[in-house]
Structure formats: C-alpha cells, structure tokens
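One chain of protein is taken out of this complex; the other chains stay put.
For reference, chains read A and B in written order, and residue numbers begin at 1 within each chain.
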C-alpha cells in the first residue's frame, strides 16, 4: 500500500484514502460541439499510458475530498511529486531523467 | 494536555447504554448535536467566524473551539461546524445572514452522522484496529481532526485528549464501526 502526500492536507496518507482518476491535464473542450468526432473520441478515450512518468489525477476521497495531480513513475510505482489542481503540469521529462529513464 | 472537550459538545447520550465499558477503554454514543457543513471561499471566512463564534480554521486538520462551538477543517473550502442541538436553527440563520453577500453553502447535516466517544488508555490501539493512520501523539496530536477510514467505512476522527477521541460516521455505517470496535476490544477482557 502506497503512501501518498496530499497537497491540501499537507500529510502523507495511505493509498486507501485515495482514488485514482486517470491521466491528468486532459481538459474538457470548451466548446464540445466544435470538435470533430475524432477529437471527441480522443478526449473521451485516448490516453498516453506511458512506461515511465505519468501525470495523474488523484482524489483524497476519504480525506479532504480534493482532486490533485501527481507525477508517478509507472515502472517503479513511485510518486515523484504532487501538486494542486490548476497548477501547471511539471515537465515529466525532467522527472524521467531523475527517475533514471 | 488536558482534554479540550466542553461537556455540552459531544457528551455521552444519557438515553443510550454505553457500547463498551472496560477498564482501559470505553465507547459511549454521543448525544445528538447540530452539525452544519460550511462551504465558501476565503471571502466568507471572517463573516462565518463572526456568525458562528469561533474562527474558521485554515490550518489543515485542525479545529477551533469555543464554549459550545467547534469548527473543523475538513478540506480547503470545507468545514463542519458543531454546536448544541437546540441551537441549530439560530446557527443556520446567523450564517445565512452574515454570509449573504458572498458565495457560500450552508447545509444542515445534523442527522447525517452519529458520533461515539472512544476513550481510555487503549482507545488509540482500539481505533488502530481499523484506522490506517498513525495515531501516536507525535503524529496525531490532541486537537487533530481528519476524515479517514475505519476498515471499509469513512469516518471523521477528532482527538480530544491523549486518550480520548470522537468518531463520527454516517448513520447507517455506525453499527459497522461500533460493532467492529466492540468485537476487537473483546480480547482486552482476556487475562
């Protein structure tokens, strides 16, 4: 069971308190009606699923209830950093380097 | 540090039998209380504090208390305000009045959850049979409040003293919480 730092509570809590909500920084198109079918399908279904560093949405569902984002290495299953919703996406490449891939 | 509970808030419910009485730990159902969910942005905090009578805590996982009042930080824009049951209507209307000018949400959740008081030298041990977080005083100091899990059920946990805790759960989950606490305490009766 992982320990995850909640950027709102400021503490590490066991994974049990959290739920993962998939890849982060996939914004819902501002005007969905203007999207093509391909664009909409991509928004709905296509994810990068990398081997390595991924930015994910997590929710501290059994804590403060907030959504936040985290960089996680899918190979080592280690959290590299967490940041609040709305904050810009860190450069995963930089973390990839630090994670040694 | 002495217990920070006032007797009016979270007193044992005299109409209900204790759930567990052992030399080292007791579980008492708490009397009903007024509970209000407060949601607002920073603009509302001072106004809400004025209406409610305690500061609205901004430090995560902390509570502010005053006579007959407790305000719990549950999230960055979410607080639970607790007061004696009889004051519910007044508190709701005071909050609405004071917060009228700013976006906010005030919702009565007095009946949504029930509370039990778990206390005694083995209270922390007993809770840790189902609560996955560290309840050592160095990690979970007196006054700390948090939502977490007890086995499969969400709870709110407030430490009111070195050996005393308030555990809140939604009404229909309370039998699960107290049933497991009582079952897990069974071994304390053994020699």
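What we mean here is this: a residue touches a chain if its C-beta (ideal position, glycine included) is under 8 Å from a C-beta of that chain, and two chains touch if they have at least 3 such contacts.
Criterion: contacts and distances are computed from a predicted model.
Trainee: When one chain of this assembly is omitted, its UniProt record names it as which of these: "Selenium metabolism protein, YedE family", "ABC-type transporter, integral membrane subunit", "Peptide/nickel transport system permease protein" or "Sarcosine oxidase subunit alpha"?
Mentor: The chain we cannot see is recorded in UniProt as "Sarcosine oxidase subunit alpha".
Trainee: Going by the contact rule already stated, which one of B:9, B:106 or B:123 would touch the omitted chain in the full complex?
Mentor: The single option touching the absent chain is B:106.
Trainee: What residues on chain B make contact with the chain left out of this view?
Mentor: The missing chain touches chain B at positions 32, 37, 39, 41, 77-78, 103-113, 125, 128-134, 136, 139, 151-153, 170-173, 175-176, 179-180, 183-184, 186-187, 189-191.
Trainee: Tell me, which residues in chain A touch the chain that this view leaves out?
Mentor: Its contact residues with the unshown chain are 1-3, 14, 19, 21, 27-29, 31-33, 35, 37, 40-41, 43-44, 57, 59, 61, 65-67, 77, 85-86.
Operating definition for what follows: only the chains that are shown with their structure count from here on.
Trainee: Roughly how far is chain A from chain B, going centre to centre by Cα mean, in whole Å?
Mentor: Result: the chain centres lie 31 Å from each other.
Trainee: Show me the residue ranges of chain B that touch chain A in the complex, using the header's touch definition.
Mentor: Its residues touching chain A are 60-61, 74-76, 78, 132-133, 146-149, 154.
Trainee: Quick check: in the complex, which residue numbers of chain A touch chain B?
Mentor: Going by the criterion above, the answer is residues 1, 8-11, 13-14, 16-17, 62-66.
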